[in-house]
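Structure first, then comments.
Here the complex is missing one protein chain, while the rest keep their positions.
The block that comes next holds subunit A.
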């Protein structure tokens, strides 16, 4: 059973200019005190075509997390426009909020994002090179796509035991807490839009 369930994600300051930071107010509930921090990430999908344009806007640790309901505001800078393909700058894309515990992703909240020119003239005749300063970002806050994954929450004891050991013996870390760098990035798009938004693995 998941120890942490996300109760709500409120999108703050929406819509907003393209260069203004993302702000999400995340409230979640924890059924049992967590021994370690949660790691939250905001990933901006630069292009639907390829994952290589994904940008991790920010990642932040959240803790300590005792049992109960909690909330925090996760703020991240706007994506770097130079990393976004010009053809994808205007139009619909996606921003993802993921949370991992012990390197395992257990929830992924995806929002559609529409970048467009509020100025009707620009909208009619968009400049050949996207003018990011004129773009407005509109997150479709009413329709989050939530995917939950089942992960192993219960290795805190083993971790603790390891921590108490001589640090020289560090190579004995259990498999499930070895760092996995590429976690979460592959299958971004396909994992984002499951038929059933509540689906479980």
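Worth pointing out:
One rule holds for everything that comes next: a residue touches a chain if its C-beta (ideal position, glycine included) is under 8 Å from a C-beta of that chain, and two chains touch if they have at least 3 such contacts; residues count from 1.
We adopt the following convention: contacts and distances are computed from a predicted model.
Looking at the choices "Protein HIRA", "Proteasome subunit beta", "superoxide dismutase" or "Serine/threonine-protein phosphatase 2A 55 kDa regulatory subunit B", the name in the UniProt record of the chain not drawn here is "Protein HIRA". The chain that is not drawn here is touched, among residues A:68, A:91 or A:118, by A:68. Seen from subunit A, the chain kept out of the figure touches residues 1-2, 5-9, 23, 25, 27-29, 31-33, 35-37, 39, 58-75, 102-103, 109, 144-146, 150, 156-157, 159-160, 162-164, 166-168, 170-171, 177-179, 181, 197-198, 200.
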